[in-house]
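Structure first, commentary second.
Omission of a single protein chain aside, the complex is shown with its protein chains in their original locations.
On to chain A.
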């Protein structure tokens, strides 16, 4: 049923192409001189049908669900929805839909069965209505395009104008994505701030998102101060950097200056493998190997290590970041002009001294930019910490303890069924907003450093 409009569209597009192309060919064979090639006449018709009809189908499909839901819920007998909150209404709708699919649980009320029938009827009607409108629209466009076939018609210009428009649309998708991220995060965050004051969220030192779902349930009041979550993120990020920065920088220094060419050609891509491994694999590695190893090592020297210590998650994240930092540092070192290198060597310094006193300081801004990008990666990294870090927010900077991070909280708050009017769910969006802002600022800053420094030498 959903495929039918698309098949119709494809048929219309092909028909349009063939009809116009053949018509143009007939004109040419008749002795007239065409302005455009016959294939452009065909393409003009095809695009003229494809673009509006496809847009129409997609808009229709997006709008169809909510409109039918609204019609079904609006057509329910008076009073049956009284006293239900939005969650309850959703539940009724879900029940009606499952009835419409023929899945009956227990003995539903008569009005629900009637609504289910109504739902099915509306859906079938909407489907046929869509097919009919697609057919009519295609026919109209087909006729219009056919009327444009004459010797002087500038079909190529027409096609190029449409293609140009399509390409401009494509490049705005990235902008719309950014706008979508900002709008959706802001919207849900504002709803969150209706329930929790901004100062509580920004400066609160207590994060306990367990709030009672029913009024009579015994549960904590719920506290939404993001500081402990943020501190946990910082702890894990620092651990990751302590692992990744020295290893990454020293490998870059060696690969850039000392390694034989063939060694470098083999080692560099192998090192990049570490960056290509999916993070969920690192997460499993952390819980399977690293965390137990750290724990038993800690116990053997008499330290009390939490099972999901920040050290495991951070250390594994550090391994992931090694190639990231080393390739950035390598690029920065290579970008230092040859003259600086030769000058230092010419003055009699060893290659080691040239590296530590000239090359490295000259490349430092680029390296710092790379490390900053790695920081934003570490803050936004999700799977490793979801699998290997803790869930309870603690104000601690002890890496042996278990800490939680912003991304862990986002995922745990949203996993499973969620309704959108619960502060617990909305809190995830507020955290997402903070995450987006923090990483965005670091990224912009880092990219600016990198770019500014590159320009200085070019």
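Just so it is clear, contacts are C-beta pairs under 8 Å (C-beta built on N, C-alpha and C of every residue); 3 or more make two chains touch, one makes a residue touch a chain; residues count from 1.
Just so it is clear, contacts and distances are computed from a predicted model.
A chain of this complex does not appear here, and its UniProt-recorded name among "Alpha-ketoacid dehydrogenase subunit beta", "ABC transporter substrate-binding protein", "Cytochrome C assembly protein" or "Phosphate transport system permease protein PstA" is "Phosphate transport system permease protein PstA".
Shown as candidates are A:155, A:196, A:271 or A:294; the residue that touches the absent chain is A:271. The chain not shown here is touched by just one of A:171, A:199 or A:300, and that residue is A:171.
For the chain missing from the display, the contacting residue among A:223, A:294 or A:322 is A:322, taking the whole complex into account.
Residues of chain A that touch the chain left out of the display are 62, 65-66, 69, 156, 160, 163-164, 166-175, 177-178, 180-181, 184-185, 187-188, 246-251, 253-255, 258, 267, 270-271, 273-274, 276-285, 287-289, 319, 322-323, 326, 348, 350-353, 355-356, 373, 376, 379-383, 386-387, 407, 410-411, 414-416, 418, 420, 428-429, 432, 435-436, 439-440, 443-444, 447.
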